[in-house]
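All protein chains but one are shown at their positions in the complex.
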Amino acid sequence: MENERVDQIIDKHGAEPSGLIQILLEIQSENNWLPKSALERVGERLGVPLTRIQHIATFYKAFSLVPKGRNKVHICMGTACHVRGAQRVLDTVQDVIGIKPGETDLDLKFSLETVNCLGCCALGPVMEINGKTHGKLTPAETANVLKSYE
Amino acid sequence: MSEIVLEIDGKKVTAREGATVLEAAASAGVRIPTLCHHEKLEPYGSCRLCTVEVEAGGRTRLVVACVYPAADGLRVRTRSDKIDRIRKLILELYLAHAPDAAGLRDLAEEYGADRDRFDKEASFCIQCGLCVRYCAEVKKKHAVGFVDRGWRKEICFVPEIAAETCWDCRECFPLCPTEALQAAYVFVEALKFPREDPPGDGAVPERS
Partner (left out) sequence: MARINSPAELEAVRDAILAARDPDKPCITLCCGSACQASGSLEVADRLEAELREQGVDGEIEIRKTGCHGYCERGPIVVNEPSGVSYFQLQPDDVSEIVAAIKDKGVVERLLYSDPVTEEKIEQEAQIPFYKNQKRLVFGDNVKIDPKRIEDYLAIGGYAALAKALSQMTPEDVLEEVKKANLRGRGGGGFPAGIKWEGTRNAPGDTKYVIVNADEGDPGAYMDRSLLEGNPHAILEGLVLGAYAVGAQEGYIYVRQEYPLAVENVVLAIQQAEAHGLLGENILGSGFDFKVVVHQGAGAFVCGESTALMTALEGRVGEPRPKYIRSNIKGLWEKPSVLNNVETWANVPLIIKNGADWFTSLGTEGSKGTKVFSLVGKITNTGLVEVPMGTTLREIIFDIGGGIPGGKKFKAVQTGGPSGGCLPEDMLDLPVGFDELTKAGSMMGSGGMIVMDEDTCMVDVARYFIGFLTDESCGKCVPCREGLRQMLKILTRITTGEGRDGDIQLLEELSEVAKEAALCALGQSGPNPFLSTVRYFRDEYEAHIRENRCPALVCKELIAFHIDPEKCQACGSCRRKCPAEAIDGGKNRIHVVDQDKCTKCGTCFEVCPSRFAAVRKISGEPVPPPIPEEDRVIVRKSKKK
């Protein structure tokens, strides 16, 4: 990500240290991950030490310090989904794409993330891929759904 | 500044207004165990070893002495069966990480903590944050910080800053209750193998 773009985002939020998390969120959503150069730029402009930015960037779940895959798989591990078999869905996804939650595969095809409640408890267990929700999943269906992504 | 009088373990103690219970106790010669406390640093309240019982307005509760403000008429108990049980278990949790730390050994003996109570995971660091806070609050260098959260939380140097400032300072090393091991180790690692990204988040896994 270019420094100019980072600067624009910083300016939009008023270049205040209190806006740090909002700025990082916007960079994350636009760029898909937080490159070190961007973090340094933000630190410089806001006068916030890099140690603090590093802590924030690793503390909150929304941030990633490595590029994410093309397809973002979110498995709901909310309680409602848990009692309806979310673990089996997660196990299946791990088997099929060979990565664990928080990871991205080597071809950058999939990133896998667990989330807490997608607000679709009526459809549990739920998996969301790139914003599309797949509900009432069984292990067999889960594997099928994954096959349809490139 | 005005003075206040409180009672610690049955003794009347005079303290200045704004003092914490820990400071008041220290001035009266009552020792309360601590790990994350340092007089030059802001109270942090993370190790919970200084947990004591206070009674104010007819209510008794457990608080940490390093943060709780001393107040007129406050009654403090620094030892009880419950407090000792809590300290013992906290020490046992720590000993799983730093079984041989001298600072822990004496306390462990005092409270009868069993160093083998929990499975060992010798990471040495017990997250007291003394090095991180000292570097930030006293030295204002911010060369070392935390990354990640929960049990994955660890300390991490910023190599660029560390390379410039740390060799001549190293004041944080002796602060470490686990014998300076962790800060020194992470510091050397950071300089030897500077990492592009701080650890702990979504690293690309090895495919087996």
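Should a chain be cited, it is by its letter among A and B, assigned in written order, with residues numbered from 1 in that chain.
Here is the rule we use: a contact is a pair of C-beta atoms (placed from the backbone, for glycine too) under 8 Å apart; a residue touches a chain by one contact, two chains touch by 3 or more.
Small disclaimer: the values here were computed from a predicted structure and weren't measured.
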| item | value |
| --- | --- |
| For chain B, the residues touching the chain missing from this view | 43-48, 51, 62-64, 67-69, 82, 85-86, 89-90, 93-94, 96-97, 118-119, 126-127, 146, 148-153 |
| Residue ranges of chain A at the interface with the undisplayed chain | 16-22, 24-25, 48, 52, 55-56, 59-63, 77-85, 88, 91-92, 95, 115-124, 126, 133, 135, 138-140, 143 |
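As a convention for this text, only the chains that are shown with their structure count from here on.
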| item | value |
| --- | --- |
| Gap in Å, rounded to a whole number, between the CA centres of chain B and chain A | 33 |
| Complex interface listing, chain A residues touching chain B | 36, 49-52, 54-55, 57-59, 63-66, 68, 98-100, 102-104, 106, 111 |
| Sites on chain B touched by chain A in the complex | 132, 136, 142-149, 156, 158, 161, 196-198, 200-205, 207 |
